[in-house]
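A single protein chain has been omitted; all remaining protein chains appear in their positions.
Coming up: chain A.
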């Protein structure tokens, strides 16, 4: 227990990084995922193929490899640099990799939501003269989002927990990495381990509860 107290400030600072990664990841992956799903259902074959290719490649690649590629390939080899400060740079590299990875899952959740919207909704939208993008934005996606709030919650929970592999992308300042460091110094400590588990649950349980409630409130009556 005293190990936990001794390392608590360190772990808390690390956990704050998990939260920051989660927030950036949630916003960016939702935006990217929406763009991806628009590509996947668009009438333009090139966009459809590109969207499908992206989702199938990224979704089936382990996250640690996506993050390693972001750090080694994109940053070191291709010179993608967000900041001269290594710690800040690696934060954004990981945030980008995590968002790119999670976006594939957001896209697929949304696509299953689009499949719940009856075809007649799209036909009615086209029949009053809305363009493809207008009907997607005003009619199809709003109903699709409402249908998949709960599954999107699961995607977000997975994403929050995935912030603990950030070290694969060269970012070692988050709580799981700090935990490992403390274990190296004082040996494995169950209280430290449980402390981090509880911290994550304190974030992810409300996300699940909130998205579950939201899903019921937003459900579209047909």
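As a convention for this text, contacts are C-beta pairs under 8 Å (C-beta built on N, C-alpha and C of every residue); 3 or more make two chains touch, one makes a residue touch a chain; residues count from 1.
Everything that follows uses one rule, which is that contacts and distances are computed from a predicted model.
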(request) Determine which name in "Tryptophan synthase beta chain", "ABC-type polar-amino-acid transporter", "NADH-quinone oxidoreductase subunit K" or "Biotin/lipoyl-binding protein" the UniProt entry assigns to the undisplayed chain of the complex. (result) "ABC-type polar-amino-acid transporter"
(message) Out of A:138, A:190 or A:205, which residue would touch the omitted chain in the full complex?
(response) A:138
(message) Considering the complete complex, identify which of A:20, A:48, A:126 or A:161 is in touch with the unshown chain.
(response) A:126
(request) Against the chain that's been left off, what residues of chain A make contact? List them. (result) 43, 118, 120-121, 123-131, 134, 138-139, 142-143, 146, 220-222
